[in-house]
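For this depiction, one protein chain was excluded, whereas all remaining protein chains were kept in their positions.
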Amino acid sequence: MSSQTPSPDHPAFLRLPPWVKSKLRPFAIPIIQKVHDWVETECIPAEPVMRAQLAQDRWKTPKLMHELRKKAKSLGLFNLFLPNHFEESPGLTNLEYACCAEIMGRCYWAAQTMNCHAPETGNIELLAKYCTPAQKEQWLKPLMEGTMCSAYSMTEPDRASSDATNIGCSLRIEGDECIINGRKLYGNAQWNPELGFYILMACSDPENPNPWNRHTTVIVPARSKGLTMTRNLTIMGYDHAPEGHGEYIYEDVRVPAANIILGPGRAFEIAQGRLGPGRIHHCMRLIGQSERAYELALIHAIDPAKKPRGKLIGAFDSNIERIADMRMGIDSMRLVVLNAADTMDIHGNKAGKYAIAQSKILVPIQAARIIDECMQMFGGQGLTQHTPLPEMWTYARFVRVADGPDAAHRHQVGRDALKAAEGFRERHKKYNERHAEICRAWGVDPGLGGRAIEDLL
Amino acid sequence: MSSQTPSPDHPAFLRLPPWVKSKLRPFAIPIIQKVHDWVETECIPAEPVMRAQLAQDRWKTPKLMHELRKKAKSLGLFNLFLPNHFEESPGLTNLEYACCAEIMGRCYWAAQTMNCHAPETGNIELLAKYCTPAQKEQWLKPLMEGTMCSAYSMTEPDRASSDATNIGCSLRIEGDECIINGRKLYGNAQWNPELGFYILMACSDPENPNPWNRHTTVIVPARSKGLTMTRNLTIMGYDHAPEGHGEYIYEDVRVPAANIILGPGRAFEIAQGRLGPGRIHHCMRLIGQSERAYELALIHAIDPAKKPRGKLIGAFDSNIERIADMRMGIDSMRLVVLNAADTMDIHGNKAGKYAIAQSKILVPIQAARIIDECMQMFGGQGLTQHTPLPEMWTYARFVRVADGPDAAHRHQVGRDALKAAEGFRERHKKYNERHAEICRAWGVDPGLGGRAIEDLL
Amino acid sequence: MSSQTPSPDHPAFLRLPPWVKSKLRPFAIPIIQKVHDWVETECIPAEPVMRAQLAQDRWKTPKLMHELRKKAKSLGLFNLFLPNHFEESPGLTNLEYACCAEIMGRCYWAAQTMNCHAPETGNIELLAKYCTPAQKEQWLKPLMEGTMCSAYSMTEPDRASSDATNIGCSLRIEGDECIINGRKLYGNAQWNPELGFYILMACSDPENPNPWNRHTTVIVPARSKGLTMTRNLTIMGYDHAPEGHGEYIYEDVRVPAANIILGPGRAFEIAQGRLGPGRIHHCMRLIGQSERAYELALIHAIDPAKKPRGKLIGAFDSNIERIADMRMGIDSMRLVVLNAADTMDIHGNKAGKYAIAQSKILVPIQAARIIDECMQMFGGQGLTQHTPLPEMWTYARFVRVADGPDAAHRHQVGRDALKAAEGFRERHKKYNERHAEICRAWGVDPGLGGRAIEDLL
Partner (left out) sequence: MSSQTPSPDHPAFLRLPPWVKSKLRPFAIPIIQKVHDWVETECIPAEPVMRAQLAQDRWKTPKLMHELRKKAKSLGLFNLFLPNHFEESPGLTNLEYACCAEIMGRCYWAAQTMNCHAPETGNIELLAKYCTPAQKEQWLKPLMEGTMCSAYSMTEPDRASSDATNIGCSLRIEGDECIINGRKLYGNAQWNPELGFYILMACSDPENPNPWNRHTTVIVPARSKGLTMTRNLTIMGYDHAPEGHGEYIYEDVRVPAANIILGPGRAFEIAQGRLGPGRIHHCMRLIGQSERAYELALIHAIDPAKKPRGKLIGAFDSNIERIADMRMGIDSMRLVVLNAADTMDIHGNKAGKYAIAQSKILVPIQAARIIDECMQMFGGQGLTQHTPLPEMWTYARFVRVADGPDAAHRHQVGRDALKAAEGFRERHKKYNERHAEICRAWGVDPGLGGRAIEDLL
């Protein structure tokens, strides 16, 4: 760990576009450098040790993780993701944090050492935004201090819950208690003893004529009676322990009504604010993963031991073109996501909705494609544990469905885009009016020359 | 199990192209039906039981597998893959067996119940083709009877072994023994006690001026002294137990010289004959997997519980188009592979080389794409163990690198294709000569009209 | 022109799959060879002369075309497309003719020399199938003899006429006359004096509750009063003279009621039978075009004058892989289309509907992609008139929208495919029932092992 004096030539900034570099404040530059040095020195080289500790006790946070979190916290590298408009924030903008997130992405679990991992980030932001001081004291504080873990519980096995109005898990308020019944997928695993609570989205008012007012968000302590985790869900075969992805049954689970966030029926108000930044974090981390996959592929490309037909892998023109495609693909993704982060900084999360969706849709597909290409360039070893590529690919593939499959987002973008069509039609009408004037001025028969435009209206 | 009388309307034949149906002999029809009924009744419904037994004892062939193999053998469903020009063959053509292989592919391990799985198929064919009667008695017989398992050992970690002339594992003949030293990847795991031997490709004459005469193929008993399996290779995180993919060190492993197949330096002669049919089997099984993935996606598409925006998944036009693409993609693959099988039947494996490569290159990519699309149509659950899709995708992805990454095969196809270029140039010269005649006949200046063609030469 | 004795080694058969070769009857083989020699000797080398003649008199069939048609007819190479179940047929099956059509496709206008070009082929088949003897005498005979041209008139500018029930051009029967009013796109150009008539689809009974009974097909003489061609439509800038694509206004056009085909309200009955074979012809011709584009690219790849970075174009690994992709792409298309032709021969046009749609959707996209790649391999010259590639690409692109854009066909295929979903669900139910039995037999808790399957139902 070094990086006392901030330097624009530091490798942490190497691939940032000039407009981003010029927006990084002197305050942020040494932080980004520290994140870089942290990941390079303490995380990536420790990967095999983390793996070894996890192999011994699968469903417990490894000692190494605990130690690294303690150390990162002491270095001021904790909760960096929380944007600077929150009072609890360490002070980075979304754009500045995005630069950190890419670096964190190079190691699958590095973000966790800095308390910047999903679902903690989204949950912390949600609690900071919508909780009462009392709720914050009880639930937000331990999360931010890193002494507790949380989960987010929304997806359901029996519904198309990517459309959240379909969520059916029932929440009934009786006196000062809520009673919850239903099935949930994809919250972190209860098996990890450090899991403290779930932020649950449930249906409390199914008959409400407004489908956006039917749902309630509530905090459910992790070891509530009646709450059973039936199994851990694997993702492409990976268990993602010790966090995991639980499959849950709620049977008459009772929770204090004081745990309701913002009030009954306001779950959508909450949900809308939650996901934007988290999606950007995922995307930047995927870019970091892609960069690392790309580096491994390039190291392989110049490996003197690997010479099919007597040539280095990287001496084949076809591979040279593939490398160019990867290089440009990664850099294009970065421009898209950094623009989304910047848009949020300037105009807010809501105005950034489109740019966030653009990232969410394009980046996971592109990252998975690039990592897949890297695996293929490695030949047979690329799919094995000889490289971290299979886990990287799986992460990218997972993000394609996390927070809704990309078709759902594409649909939303498309429907919003269609709203401009009427305006385009008006624009064309004006072209035609002006066209008639010009034809008159030049003595041209508008019927002849003009049909190309007219025919569209 | 039913299917006494063969019927062309049997579901086993549903998607076969007419030309294939008309080529199936009366002898083959009831066999294909029996394979179909076997997979439907004894394999697919038993998948969870197989999984449960494997979970208990990971590196041992499950009892269920043993029982199913015994039963399949008694039904005459054993070794069907061996083409009818071998005396040991049950009598199917490559084309007829290809129809069986697709059906087997619907369940990941169904082929094994019928002793039709890799690497056994390639090994059996190799031994049947090249071994002496004594070797056959010792090694081929137990394989065909299903009492022993074998592995194929070619890939190496430190070389670009997709170009097999690079293979470096050394074999030295001393008296009536061979002494072997080197490292190998990707043979089945020694950990399974039923593994009997490896068919190993090693370099016995590194100084031979002809690089195609430097290598020797030898049979290595699985528990030879000096042979260590350092770990099992995972494929995208899957261990593929109990067969697995071993990583091996050979240290002064001694094997009788009598185990050499065909004689020293003749490994390439053997290798060339080996892989063709096996590639076709893989491809047909991937088509079977794709069909099953497609079925699961369609069941999901009409699931009344899954209605984003109030519509069935299958009511979205975008999904309707995706389903059409899958349907056509699978059927196109089948035409390619069945044509390759038929070409081998008519003209032999060597003449079928191009059609086999075409299958090997196109099918795994297409199958992986289709299964990936099916996963995506499932949303979040598609990547979990709720469906068999992740394992299916992994199998398809694996075949893209097995027997050499597709770029290597594409390269070979491209270089062969380029050999036609000179002939095309001649053809164009003839066009130009004839063009001059026509111009004369019509009184047209050939310099004017003819340049378009001339310019190319 | 040679080819006295049929030979299986003749270049006409070089790339046919073995199963197709074995289906060609001795009767067909010399015909296919003659078509091959005709195109090689009389068509391709004459392309610049045809271009020169057309440049002089744009909207008249060139003399060269007239002469070639006369000669082809005398050689028995006329109307080959008409399948052998018609009495007027020269006797080829759809499969055999498909082999001819690929060869014809190598030259854009070669099919026309043999009276095998669109829309003549579809129109001849329609008239042969549905007309009265009197109608045949008047309209079919001159078409088959090649003394008259015809057009097909269906598309309309103001409707989504890819869904033909939308067709709005009105036909009113008054006494023994029909009166027609409306606008049409895409029939051949009236400007060519040899155009004899249109086969027009119009709406005669707009109030009929059955939308499939509202339309009537009628023959409209090309120079009818009230029928005006407002302009010729260009396709990607090409005018496709002298056939062209007219844009028409019908104003009180009067036609004898005797010109109605099959009777009023029966247009859909007629339309359904019409398009299948024509689509296959287009697809096979596109394969021929693709082969020729591929040959030009390969000639360029070994052009000693073109050496970027000192290497032949074809010495770049990336181009070698591209050539392999083209080679395999063309061959895969051919398998799809020949299977469709064969399916029509065996089971009829209706049963071949899916295979025809599969060809119609996949081939034009693939052909356009391959020709585009060939253009790119040529560099700057590839887009100019130095090669025929731009016209080839345009033809492939055009077929993507001709007879309906591919999305419409994909939609139809997808909706038909979805009909199988219920059956798949039943199949899965059976798996589950059998699964329960197997669990009982092995003493396994079906709830545990079985969920993977059950969850889908």
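Letters A, B and C name the chains as they come in the text, with residue numbers starting at 1 for each one.
One rule holds for everything that comes next: a contact is a pair of C-beta atoms (placed from the backbone, for glycine too) under 8 Å apart; a residue touches a chain by one contact, two chains touch by 3 or more.
Every value quoted in this text rests on a predicted model; they were computed, and no experiment measured them.
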**Message:** Going by the contact rule already stated, which one of C:61, C:155, C:188 or C:259 would touch the omitted chain in the full complex?
**Reply:** C:155
**Request:** Looking beyond the chains shown, say which of A:79, A:339, A:376 or A:394 touches the absent one.
**Result:** A:339
**Asked** Which listed residue (C:75, C:233 or C:262) would be found touching the missing chain in the intact complex?
**Response** C:233
**Residue ranges of chain B at the interface with the undisplayed chain** = 157, 316-321, 455
**Fill in**
Across the whole complex, the chain not displayed is touched by chain A residues 17-19, 22-23, 40-41, 44-49, 51-52, 64, 295-296, 298-303, 314, 317, 319-325, 327-328, 331-332, 335-336, 339, 342-343, 346-347, 358, 361-362, 381, 385-388, 407, 410-415, 417-418, 420-422, 424-425, 427-428, 430-432, 434-435, 437-439, 442, 444, 446, 448-453, 455-457
**Complete:** Note that chain C touches the absent chain at residues 155, 157-160, 162-163, 166, 185-186, 233-238, 245, 305-309, 313, 318-319, 376, 379-386, 390-391, 393-394, 397-398, 400-402, 404-408, 411
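Convention: only the chains that are shown with their structure count from here on.
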**Message:** Averaging over Cα atoms per chain, report the distance between chain A and chain B in Å.
**Reply:** 38
**Overlap residues in chain C, where contacts from two or more other chains coincide** = 317, 319-321, 455
